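For chain A:
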Amino acid sequence: MKRVLIVDDAAFMRASIKLMLERNGFEVVGEAENGLKGIECYKELKPDVVTMDITMPELGGIEALKIIREYDPGAKIIMVSAMGQEPMVMDAVVSGAKSFIVKPFKEELVVQTLNKVLGL
Partner candidate 1 sequence: MAEKEIQEFWEEEDTQKDKYLTFSLGNEFYGIEIKYVTEIVGMQPITEVPELPEYIRGIINLRGKIIPVMDVRLRFKKPAREYNDRTCIIVVDIRDISIGLIIDSVSEVLSIPEGDIVSPPEFSKGYNNKYIKNIGKVGNDVKLILDCDKLLNDEETENLSNL
Partner candidate 2 sequence: MIAISDKSIHEPMLDIFIFETLKQIEQLEQLVICNEKSSCYTQNSINEIFRIMHTIKGSAAMMLFDNISALSHTIEDLFFFLREEKPKDIDCSGLSDLVLEGIDFIKIEIDKIKNGHESDGNAEELTKRIRNFLSVLKNCENPLAISESEKQTQDMRTQYYISQDKKAAVSGKNGYKAILHFDEGCEMENIRAYSVIHNLRGIVKELQYIPENIMANDECVEVIRRDGFVIFMKTDLSYEEIEEFLQQTVFLKELLLTRLDNAEAQEKFLIDKRIVLEKQETLAPKLLKEEVVVSSGQQQSLISVNVNKLDKLMDLVGEMVIAEAMVVQNPDLGGLELHNFQKAARQLGKITSELQDMVMSIRMLPISATFHKMHRIVRDMCKKLNKEVQLELIGEETEVDKNIIEHISDPLMHLIRNSIDHGIEASEERLGKGKPQSGTITLTAQNAGSDVLITIKDDGKGLNRERILERAKEHGLLSKPESEMHDKEVYSMIFLPGFSTKDNISEFSGRGVGMDVVVKNIEMVGGSVSVESTPGSSTTVTLKIPLTLAIIDGMNIKVGKAMYTIPTISIKESFRANERELIKDPNGNEMIMVRGQCYPILRLHERFKVETDIVNIHEGIIVMVENEEDSICIFADELVGEQQVVVKTLPAYIRNKGKIRGLAGCTLLGNGSISLILEVAGLADKR
């Protein structure tokens, strides 16, 4: 089973994504509520893929993405953004995010993205 780390400051979003993923055969190995904790968790858990919110306190998603990619150039990170964040998503793409999903999203889209990114 593929192991996923969910990084998002909203407990609701973490719970929603977790629910969607677990129902589709993924294993959620960790959750983090900001970029800093996300980086820690990544180093500790070494997940197969990460879903990363963009807007978070302490450290945002884009910065965390960059730090994780430096630490592990092979890291597979999927950004979770809201409409209107196009410049930031672009930045993320350039910085190495494998793909992105836009809130609010349907379960199928999330699963499809993860599968594609993981080459499943």
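Just so it is clear, a residue touches a chain if its C-beta (ideal position, glycine included) is under 8 Å from a C-beta of that chain, and two chains touch if they have at least 3 such contacts; residues count from 1.
A word on the picks: all candidates are chains of the complex that A comes from, given by their letters.
Note that this is a predicted model, so its numbers are computed, not measured.
Participant: By the touch definition at the top, chain A has one partner among 1 or 2 in this complex. Which number?
Facilitator: 2
Participant: Mind listing the chain A positions that touch candidate 2 in their complex?
Facilitator: Going through chain A, the ones touching candidate 2 are 9-13, 15-16, 19-20, 36, 39-40, 55, 57-60, 62-63, 66-67, 81-83, 86-91, 93-94, 98-107, 109, 112-113, 116-117.
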